[in-house]
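Quick one: structure below, then a few questions.
Omission of a single protein chain aside, the complex is shown with its protein chains in their original locations.
Going in written order, the chains are labelled A, B and C, and every chain counts its residues from 1.
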Amino acid sequence: MLLFGANFISNIGEEVAMVLFGIGFANLLFQKNLIKKIIGLNIMDSSVYLFLAEKGYIEGRLAPIVVNGIQDVNTYINPIPSGLVLTGIVVSVSVTALMLSLTVRLYRRYHTLDLDEISARLKKEGL
Amino acid sequence: MKIFEYMLLAFLVLCAVSVSFSKNLLNSILIFMSFSLIMSIMWILLQSPDLAITEAAVGAGVTTILFFATLKKIHGMEEDPDQDGEDQGGKRHE
Amino acid sequence: MEKIREEKDMNESRQEENKKPTVYRIWRALKGQSEEKAEELTLEREQILDEKVLEKHRLDHEKMLEKTYDIEHNPIYGFFRRFYKVAGVLCCLALIIILLVQVSYLPPVGSSSNPGSNEVAAKYIEDGLQDTGAVNIVTGMILDYRAFDTFGESNVLFIATCTVLILLRNDKKKGKDSAEAEERRDSYYEPKNDVILQTITKVLVPIIFIFGIYVILNGHLSPGGGFSGGAIIGAGLILYLNAFGFQKIERFFTEKTYKWVSFGSLTFYCLAKSYSFYTGAHHLESGIPLGKAGAIISSGLILPLNICVGLVVACTMYAFFALFRKGGF
Partner (left out) sequence: MAFVQNVPFFSIILSMFSGIVSSVLPEKQAKWLNTAVITLVGAMSAWLLSYLLEVGGSFTFMMGHFPAPWGNEIRAGALEALMALIFSIIMLLSLLGGRKKLKDEVEITKHNIYYILTDLLLSSLLALIYTNDLFTAYVFVEINTISACGLIMIRQNGRTIEAAVRYMIMSLLGSGLLLMGICMLYDLTGHLLMSNIKESVQQIMAEGSYRVPMLITIGLITVGLSIKSALFPFHAWLPDAYGYSTVSSAAMLSSLVSKGYIFLLIKIFYRVIGIDIIRNSNILNVLFVFGLCAMIFGSVSAIWENDIRRMISFSSVAQIGYIYMGFGLGTEAGMVASVFHILMHAATKSMLFISAIGLTDVSNGSRHFAELTGSGYRNKIAGIGFTVGSLSMVGIPCFAGFVSKILFAQAAVANNAPVKIFPTVIVLAISTILNAVYFLKTVIRIYVPEDPAFEKQQGYLFFQISRQKLYGLTIICFIALNLVLGMMSQPIVHIIEIGLQNFS
């Protein structure tokens, strides 16, 4: 435990986000099936967003929507990470749609979802 | 409330791991859908309702629908012969 | 015997050629004469006349290919595969551990003295309502303070639709046959005219639309905004499509509608934001009234921008689904 810093326990949410990031990364890299790769990509992105949201959270404060005209800094959580995540979610949806359409085209051509098999076949064809 | 949060976090990890090891594609997509839903609840707990509503609509809704559409398309193509045209130019003459 | 003599002759003449001064040769080249013996310097193609040799080569090549790409039986290839797998898993574990270590050193979650809650966040919270007129601080932030990011993000959606169009749109030149075949195959998997589904859809779709419009219009007052509301409306359109099929939806939504709606919204977005960036950079007043905080029509450009984003997102989500289903609208 010498390796770890002081905030291991209090940052448990972020630790989980990091584990999810690793799982998503491994899925994106090692799954043979393209659809599972894409799910891995989504998990990876979500984990980054979870990390950001945890960063913005402040104990005992409210969501950043002005209620009753109170504009005190100490009432609301940090709004910046929320804005970044909103942008990020849309980016990841677009990328997912693109990857899925690539998958459909690849399947229509080769009738398999396994990327290794496709490249092995391409090599065999000698193209 | 803290305990609820920990439970949700544990669920997230569980979902992520079971997506990786499930044999059936439909199952993994469904598990991923629940992953998104749990994520959106998590964001409500973290006081970010904007994110929660967007994730529920985009992540759990539209993305999952797109996954299903892909899956159906793929199964629908099973009995179909190759329809894809090769491109005309740059073909090698061997 | 004769051949050897010929070769000898050639060699001699070549040597003579070489003895002539370089200047002379350059001069000759400039005049346009070719070297006397130049035509003998052409390379000859290698020609293998023997059929058997050719056959043997072909067999060897095939054997080599088989050996190289036979995944199951090639021990070297198998070893590399396994090595690659193990190394990859180790790398991922190392990545996770590094990230865990990293996080344990980061500032604690939930404390109010983090570097994140500095003067930037304070300004957004304290002056956000006055600067942007939006009650929802996050909306004010993404559509006014950091609007350039958000504009880039709408462009990401736009370009993603373009790429999906490239991949999945049916080619017009192939004719209607392929599109029809696709639709037939598609409808095979779908219960058409399902009474339960259609009835529920009739009830649900208006509610979904109204909710989506509410989320968009109240983007600056309550959680939500263009993206979430647009996605909700898009989901409603998809439900309608699934219940009633393409023919019914084409009465009010075709590819042309999509094209012009997204073009119009993005153009408005682009022009509005260019105007506001330009005036901002030159320290000019933008002249757009912010209105009374908390009212629906308030907060300057944020409401129209939210509507634009909502339209783009709704059309895009529907377009994605339609392209996946049929390869067109």
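Rule of thumb we're sticking to: a contact is a pair of C-beta atoms (placed from the backbone, for glycine too) under 8 Å apart; a residue touches a chain by one contact, two chains touch by 3 or more.
Here the structure is a predicted model, which means the values were calculated and not measured.
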Hidden partner chain, touching residue among C:123, C:202, C:248 or C:292: C:123
Which of C:114, C:139 or C:228 contacts the chain that the document leaves out: C:114
Under the stated touch rule, tell me which residues of chain C contact the chain that is not displayed. 42-43, 45, 98-99, 101-102, 105-107, 114-121, 123-124, 131, 144-149, 151-153, 155-156, 158-160, 162-163, 165-167, 169, 171-173, 259-260, 262-263, 266-267, 270, 274, 276-282, 286
Missing-chain contacts on chain A, rising order, are 5, 21, 24-25, 28-29, 34, 37, 41, 44-45, 48, 51-52, 55, 80-81, 84, 87-88, 91, 94-95, 98-99, 102-103, 105-106, 109-110, 115, 118-119, 122, 127
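Here is the rule we use: only the chains that are shown with their structure count from here on.
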Whole-Å distance, C-alpha centre of chain A to that of chain C, is 17
Of all residues in chain C, the ones touching two or more other chains: 136, 138, 223, 225, 227, 320, 324
Multi-chain contacts in chain B: which residues touch at least two other chains? 48-50, 54, 58, 62, 66, 69-70, 73, 77, 83
Inside the complex, what are the residues of chain B that reach chain C? 48-50, 52-54, 57-58, 61-62, 65-66, 69-70, 72-73, 75-77, 80, 83, 85
Inside the complex, what are the residues of chain B that reach chain A? 5-6, 9, 12-13, 16-17, 19-20, 25, 28-29, 32, 35-36, 39, 42-43, 46-51, 54-55, 58-59, 62-63, 66-67, 69-71, 73-74, 77-78, 82-84, 92, 94
Can you check the complex and tell me which residues of chain A touch chain C? 3-8, 10-11, 13-15, 17-19, 21-22, 25-26, 29-30, 54-59, 61, 63-66, 71-76, 78-83, 86-87, 89-91, 93-95, 97-98, 100-102, 104-105, 120, 123-124, 126
